[in-house]
Each structure stands twice: as C-alpha cells, then as structure tokens.
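Removed from the display is one protein chain of the complex; every other protein chain stays in position.
Right, chain A next:
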Amino acid sequence: MNPNTRRTSRAVTSIACASMLVTTACGSGFDDAPGQSAQQSGGPVTLQILIGSSGDAETNAVKQAAQTWAAASGTGATVTPAQDLTQQLGQAFAGDSPPDVFYVDAIRFADYASVGALEPYAGKISSPDDFYPTLRTAFTYNGTFYCAPKDFSTLALIVNQDLWAKAGLGDSDVPTTWEQLTSVSEKIKAAGITPLALGDTRDRVGAFMVQAGGWITSPDGKQATADSPQNLAALDYVRTLLAGKLAQYPSQLDAGWSGEAFGAGKVAMTIEGNWIKGALKADYPDVKYAAYELPAGPKGKGSLSFTTCWGIAAKSRHKEQAISFVEAMTKADQQMAFARAFGVMPSRQSARSTYTGEFPADVPFVNAVDYAQGPVNAPKMDSVLDDFDTGLQKLTSTAPKTLLERVQKNTQAALGTS
C-alpha cells in the first residue's frame, strides 16, 4: 500500500464517519419531538402528553392523575411540562410528530383548528353537553365542537377589605353598575387611595365591552364588530376612569400586573381572574379581600372567560387511548381533585354545586360563566389583538374611535384572508 492510497482511504473513512454523524444527528433531531416512540408497532402504547403547566402543583397533579389512569388502562402515559408550549407544539406539528395529547389555550384554538392540527373528538366524550355552553363555544370551529375544556377562569371584582373600610365604605357599597363604580371610586380617591387597578389589555378592558354589549368579533367569529357604538361606549367609559385617575394601569402603579398592585395594598379594587387567589396566598398572605361579580354595564352583566382544552393531535396514532385519557381527566371527580390541587374551576356543570360548596368564596367567579365572553375565536387574529393591546396601552392619548376603526380594519383583513 503506497502512502497516497492510504491517505485516500483514510479520507474516505472520515467522509463515511462524517456522513454517518450527519445522518444520525438528523435522525435524532426529528426523534426529539415528543410523540414518536420506538415501540409503536407491537409493544405497549405510551401516550405523550405535553402540558403548559402553571407550576409544580399543576405538573404533579396531572402526573399523578395520568399515572392512576395508566395503571387502570394498561396504557403508558408520559407527562411533559412544556417550557414554551406554543413553540414546542409548532415545531412538533411541522415535524409531523405531535404529542398525542396537549393543552390548547382558547386564544390559540382557532389557529390550530383552522390548519387541521386538532382531532374533533369532543362528541365522543361522555355527556359533552355537561360542559358550560360558553366553554363549548370557545372550542367550536365551523360548527364542530373539537376538544374537551379542561377547566376555566373568569374575571371578577376583587376588593381589598381593609382599604374599603378605610375609605368609609361598607358591604352594601360594592358597585353593581358602572355609575356606582364611578361614584364609589370617587369616594375612595377622596380618601387618598387609588381606586382601581386595571390590566391594560383586551383581556381586562374587554370585559367593559361585553358589559356594553359589544365585542371584537361576531359570535360565530366570521365578522369584525370592533367598530360599534357599544365598544365605543365601553372604551369611552374606561377612558374617563383612567383620565380621572379612578383607574390606573399596573405599569403606572409600579407593578407588573394588577394582582401585584392589589397585593401590595396600592389599590382598593382590581379586576382579575380566580388565579389571583393563588398569587395573593403565595406573595401577599396578609391581604384581606373578597371577590364580587363585575358591575353591570348598559347591556347588563358581562365578564370574560379563559379556558384551556385537552387537544388531541389529528396525527396521533393512539386516538382511542387519548380520548379515554381525556375522558378520565375531565370527569367531575378528577376536575375537583385538580381544583383542590391548583385552584382551577371545573368545566363541567355537574361539578358546579360541589365546587361552590367547597369554595364558597369563588361563587362570583363561577356565576360569571353564565354571561362571560370567551376569547376571540378566529384564526390569524394574534397580531391583530396584540395591536389592539398596544392601542389600549395608549388609551388616554388616543381617540377610542380611531382605535376601534383600526382594530376593525385589521380584523377584517385577518378574517378575509383566512
């Protein structure tokens, strides 16, 4: 063997190695995506479950429930808490290997449903009509109810009882209309306390739009209805609150969100969801507070609901097992177990009385489900709604009419092209 050929053959070997490296690297890159397991053909089935967890309490509760189900059904279940659920799901869908079961936020639901990523299985769950109607609407796309709601939250008026008493107010003073909200706020302000902390996004200000009888889109999500007199009335009202310093955005109060300003005792009231309970318990355990239903507007009571469903991938290879898993997770008993573990409200009406019996302080949140509006249920609305939030941040310096016209125009463009 002369030196030259030896060199060549070594080079060939190194290429072979390199290309092997490359291919294995490639392969493992795709295998990384959850949902693909080697023992799919033949061996026992393992469901891949990707959750966007709110914290350890939720992760552990879901893991425990999944283990119980796995032991009973003989199917494996691996629960993975996502770091960034949207991105991880996006990658998994693009890689054709999505997890079998995953959380779908109602805000993102239409985007997933419109591209055919979700299996419309909700009809196969026992008594689907038991889920609250507003939650079913949130997960209905083109007339089909897709996925079973996991739980839900609503907005209510949270009152700091110490500051309330300090301003000389009693239980009967809790506002039930916009007019009362204004007059009570003026009294609190006169006592030298900031009355209301209000989040500067559609997810809080939107409640006023619902109370005025408006919303960003029509109920079926097909038409833009942002530029309406009702919405204008709502934004005008919020604007007067802000202009009179009766309400302030969290950033003006040196807080990241309203709950922080409320917990720190900077405001007498805030409009937040039931998640505020956990936050106050963890960070501000000494605050005495109570929740009340939101004051009614010209069109009556109104609130917003937020919910997540158990999505099943249209490309999942174990749909039957996945449906059986979701069935177990959405049973009233199991939902009550989750409620105790991490403070969410069960999505089934049959669990309503059990829940309110066990958590009487949450009645205003549960009641709000009867008149709450779910998130905008239409695809490609993400950037439009972000833009609306940007506008709301500048509500004091922008004319509400201009703002709504802009949302209207953008919504029409987004819905028209979808």
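Everything that follows uses one rule, which is that a residue touches a chain if its C-beta (ideal position, glycine included) is under 8 Å from a C-beta of that chain, and two chains touch if they have at least 3 such contacts; residues count from 1.
One rule holds for everything that comes next: contacts and distances are computed from a predicted model.
Chemist: Which name from "Multiple sugar transport system permease protein", "Glutamate synthase", "MucB/RseB" or "Oxidoreductase" does UniProt give the chain that's left off?
Modeler: "Multiple sugar transport system permease protein"
Chemist: Of the residues listed, A:71, A:115 or A:165, which one is in contact with the missing chain?
Modeler: A:115
Chemist: What does the interface between chain A and the hidden chain look like in terms of residue numbers?
Modeler: 4, 7-8, 11-12, 14-15, 17-19, 22, 26, 86-87, 90, 93-94, 96, 111, 115-117, 251-252, 254, 315, 379-380, 382-384, 386-387, 390, 393-394, 397, 410, 413-414
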